[in-house]
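All protein chains but one are shown in place.
The chains carry the letters A, B and C, assigned in the order they are written, with residues numbered from 1 in each.
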Amino acid sequence: MVSETIELRGHIIDSLILPKVLDQILTRGANFKIREIKIGKKRADQSFARIEVSAETSDTLDELVLRLRQHGAEVAERADAQLAKAPANGVFPRDFYVTTNQQTFVRFDGKEIEVRPAMMDSAIAVDRKKRSAHAVKFFDVKKGDEIVVGHQGVRVVPVQRATSHTDVFQFISTTIAADEPKSAVIRELARELERARTAKGKIAIVGGPAIVRTGAGERLERLIELGYVQRLFAGNAFAAYDIERALFGTSLGMDSEQAFAGGGHENHMRAINAIRECGGIAAAVEKKILTSGVMHACVRHHVDIVLTGSIRDEGPIPGVTTDIVEAQKIMRDKLADVTHALLLGTVQHSLAVAAMLAPTVKTVCVDIDPTAVARAVEHQPFQSIGLVTDVEPFLRELTDCVANSETAGAPHTRKE
Amino acid sequence: MVSETIELRGHIIDSLILPKVLDQILTRGANFKIREIKIGKKRADQSFARIEVSAETSDTLDELVLRLRQHGAEVAERADAQLAKAPANGVFPRDFYVTTNQQTFVRFDGKEIEVRPAMMDSAIAVDRKKRSAHAVKFFDVKKGDEIVVGHQGVRVVPVQRATSHTDVFQFISTTIAADEPKSAVIRELARELERARTAKGKIAIVGGPAIVRTGAGERLERLIELGYVQRLFAGNAFAAYDIERALFGTSLGMDSEQAFAGGGHENHMRAINAIRECGGIAAAVEKKILTSGVMHACVRHHVDIVLTGSIRDEGPIPGVTTDIVEAQKIMRDKLADVTHALLLGTVQHSLAVAAMLAPTVKTVCVDIDPTAVARAVEHQPFQSIGLVTDVEPFLRELTDCVANSETAGAPHTRKE
Amino acid sequence: MVSETIELRGHIIDSLILPKVLDQILTRGANFKIREIKIGKKRADQSFARIEVSAETSDTLDELVLRLRQHGAEVAERADAQLAKAPANGVFPRDFYVTTNQQTFVRFDGKEIEVRPAMMDSAIAVDRKKRSAHAVKFFDVKKGDEIVVGHQGVRVVPVQRATSHTDVFQFISTTIAADEPKSAVIRELARELERARTAKGKIAIVGGPAIVRTGAGERLERLIELGYVQRLFAGNAFAAYDIERALFGTSLGMDSEQAFAGGGHENHMRAINAIRECGGIAAAVEKKILTSGVMHACVRHHVDIVLTGSIRDEGPIPGVTTDIVEAQKIMRDKLADVTHALLLGTVQHSLAVAAMLAPTVKTVCVDIDPTAVARAVEHQPFQSIGLVTDVEPFLRELTDCVANSETAGAPHTRKE
Partner (left out) sequence: MVSETIELRGHIIDSLILPKVLDQILTRGANFKIREIKIGKKRADQSFARIEVSAETSDTLDELVLRLRQHGAEVAERADAQLAKAPANGVFPRDFYVTTNQQTFVRFDGKEIEVRPAMMDSAIAVDRKKRSAHAVKFFDVKKGDEIVVGHQGVRVVPVQRATSHTDVFQFISTTIAADEPKSAVIRELARELERARTAKGKIAIVGGPAIVRTGAGERLERLIELGYVQRLFAGNAFAAYDIERALFGTSLGMDSEQAFAGGGHENHMRAINAIRECGGIAAAVEKKILTSGVMHACVRHHVDIVLTGSIRDEGPIPGVTTDIVEAQKIMRDKLADVTHALLLGTVQHSLAVAAMLAPTVKTVCVDIDPTAVARAVEHQPFQSIGLVTDVEPFLRELTDCVANSETAGAPHTRKE
């Protein structure tokens, strides 16, 4: 029987940290003794626990403590993190520490440095001279970079529940099912977006083709015009549907006014061809060839567009990043200062973006598939809301909410 | 090798009757020769085909011809239907003919009589004196009733595609997927309901609890007030949620304005208790205890309410038919003159009602589950539309459409 | 600002009781001070917390404390429960206490009595003379019965996590998703069923038609023959499909060997007619008309069959309880001594049964729809496993597991 002592600090009970830690210990067949516990008497008070964990073998114990650290546990005896050099470009040392998306600190020369930015599924590179640490992806690492190995000297601080009632994002996990009322949440969300706009936050839309296909593109254009969108992350298909609709009034040959007009890929392919002929979306707007739609609104209102490719793409449209490693780098850069992310009707892009979001980004996921919603929000506890519904009525109601308060209050429309 | 000659008449090509017949023949390993074919040159013209079907054994051939008859094939040599007496109450003779929901004729003394009403999964009882035939369920049949056995002398006439473009119900199968635009179809549907109201049609709503839980009850109330609903088919749960909301403003303890108010079954159970104490829904309206909600609107606007029980029911509320055989009888009676059915957010009731609808009833099914939608409309080709979406935005948009044209045109509100 | 003091006892941290209580308090805008807390140092130790809860109004506080009681909180000042007489048969006094499925105690003359049986969504009737309390449904209550009103004097003890690692049912919520491995869980489950059989537990199968339609009926027959099934809960459709397959080798006209044999309701309807002619399933077995299938196996191996009706039923088959209130009474009786419940491929019956299960019944739900699985197991924390998969491969693998250990070890087959 071997044992180690861990410590937990913060809102460890109402943010479910202590229960999760004890759950992990029991689930893995280990045992615990609570050596000390102080529980905050009031909401805003921090709590503290010191727990002795024991397991049959030191291997089991090590693996367990590793999990517990990801829930914010720290081992009582503080030690410096261990470093090893990357053996080649794009390759980490074998025992590299794998990050979560939580706030993370590395102990180095007896002091803790915060890893900035934090990013899931990365390694931690330490710059001894600058005394800084940052998350690095495979494509970032160069031969000889110093990388944290093992788990010693790494401390994770999970996001904890807000102690004030300022917004709609305060629950462990809030997913509104298909048969539950959504209007109240959408109204709250509208107010949150208004606060974000006033505070110069950065709102990112991650959008799938369903937005355009269901006719909700106009709603998104309106949000853009009102200054509620600073970044748009989408794929080639989203842009192609939007441009097809702008140029031909159809999506995959289907007319929005006459849902039964029949199908066909001609207009879709010709829309892509038209933009290729122009040399890009912005050029098509400039040449007055593209005069409406979401892409047009983004160009006119200076929304950053990040289009990334997939093996299902036709074209692609110029401006789509076709190399996926390059695309991930761009996404990471463009997500770095985002404060709010709306993931709308796209599983692939939503999961890719969710894996790159800081844990403090307020996130909303809307999809008709409950499993997709659950997966997209699972890494943002206390910061995310999932809505299982059609994206069209969601955008309709959200736009109506912000437009109404627009009319009521002072105008905020950002001019071109 | 045995063979038989079948005949097909009507819009056998564009209503897909001929292709389905040939498909069945090939699928079952049989062969065909087309002896004669006349295809209508114009849209409204009828076509005719005489086809010799051959199979290895007479058993295979008989079973095959039986399927073909359900697609409207008739065997060329006409003969009277064969009858046998029911051996006991509630029991059919062994080889009884099982009906579809299609228009069906029985040959009797050399003349054809139409089976009225037509109903799926029934037997056909013939009254020799009255020279009439009607579909009978197990619970209808009495010892000694004369029942059609075998397949001889029975002719089925499938619903065929309308030859005019009068309405939205003219397609082989129209299901609007989650990522397709729905506004145009909903507008068309609103116009169809307006025509139905003007023509004194009978519109039935078949509703699930999601209507009330998502906050769409008010929309349904409005449709009732405007005279667009003549029958409501629902379960105990629908009524209980509606009454809970009317009495306490919650559904399962959840407040519509504050989606996060938390859960609990108290209000639900107490709503049921309150109606039990009053003795029923109408009594609760009369006593001014129930003063709002869908049930209240139905009582005030003389909408027939058909509430049926299930093993998941709490209570039940007085007025719910708890015996399911009794409930089926009532449903059949109340569906007999229905011209339009809207199946909204309920799999169980939608499938039960769909199995009792005449093939000419125009049917709309709205559900977030594509499989449920597909099953609910499969027996109503050329007469049904399926929409894969949330029931709340559907009812919102439909009500807005009819209310707008209400304001524009003459008032139709039926007063109490 | 009003406040009240509550107390929590037991495994309140690792069974998530304390966190849930604090979550409720914060979610509802109330506040807390932890007055005293003792946390068990070892796994088996009990913990204790005394918490002062404060809210703006006494209404809010009352409602909040009510929720907290359902999570096991007790108010510190003990008082007797209040009783009121039922005003009529089938009607509870207005403010009746609504039960959960948790173990519940009522304080009466200063002493606590356990409510037996515990059952969700019921009232509590107290028999002063016998000093006993039991859960009553609407259909149980008679005019003048003494019913608990309000929340005073009622204490709920939630199921807590087992402190030993004896079985597979020990997790807060275990749902194995479609893309996760299931073999290990199925093997564990097989061992649990073997232990249950040895210990003379009562295993209930709640089965949907998919069992028969997918060809898994034979697997269930084998489980019955091996003595692993003591009760079968199903609907008319399950029995009709099973009998159709036994008599004609088809389900809805589809041959198991030739999936493409084509469709048709004749065999289905004639199977029902055949049993109606015999007078029932047992009679059909006796007359050697029904000689195989699940129903036949149940009759031969003395498995209690509970068949309940729904408005979608054809027939019904004699023995189906068509009145749903009557059916609920029978289900409650037949579930009273059940120790293990397998809910297989049926949403309607699974939810109905789940609402009647004692919180200690070990429950497994298997369905291809993740939402159905989640709803079926939500009331059995620490006692349930959900598997999102096809019911056919599940039953195949489970049967292989128990059959293998059968061959390996001593024979247990219960003879007729």
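We take it that contacts are C-beta pairs under 8 Å (C-beta built on N, C-alpha and C of every residue); 3 or more make two chains touch, one makes a residue touch a chain.
Predicted model only: the values in this text are computed from it and were never measured.
Among B:D14, B:E114, B:E326 or B:D400, the one in contact with the hidden chain is B:D14. Touch with the chain that is not drawn comes from one residue among C:G345, C:P359 or C:P381, which is C:G345. Of the candidate positions A:H134, A:H301, A:H349 or A:R396, contact with the hidden chain is made by A:H349. Of the candidate positions C:S183, C:T198 or C:T407, contact with the hidden chain is made by C:S183.
In the full complex, subunit C touches the omitted chain through residues 171, 174, 176, 178-185, 209-210, 213-215, 251, 254, 256-260, 345, 368, 388-390, 392-393, 396. Even with one chain removed from view, subunit B keeps its contact list with that chain: residues 13-14, 16, 18-19, 22-23, 26-27, 29, 31-35, 37, 39-43, 161, 165, 170-172, 177, 370-371. Mapped onto subunit A, the footprint of the missing chain covers residues 24, 27-28, 66-67, 70, 87-88, 90-92, 94, 96, 98, 120-121, 138, 260-262, 264-266, 269-270, 272-274, 276-277, 308-316, 322-325, 327-328, 331, 348-349, 351-352, 355.
Just so we're on the same page, only the chains that are shown with their structure count from here on.
Nearest to the common centre of all protein CA atoms is the CA centroid of chain C.
Mean C-alpha position of subunit A lies 45 Å from that of subunit B. Subunit B and subunit C have centres, each the mean of its CA atoms, that are 33 Å apart. One simple way to say how far apart two chains are is to compare their mean CA positions; for subunit A and subunit C this gives 38 Å.
Each of the following residues of subunit A touches two or more other chains: 171.
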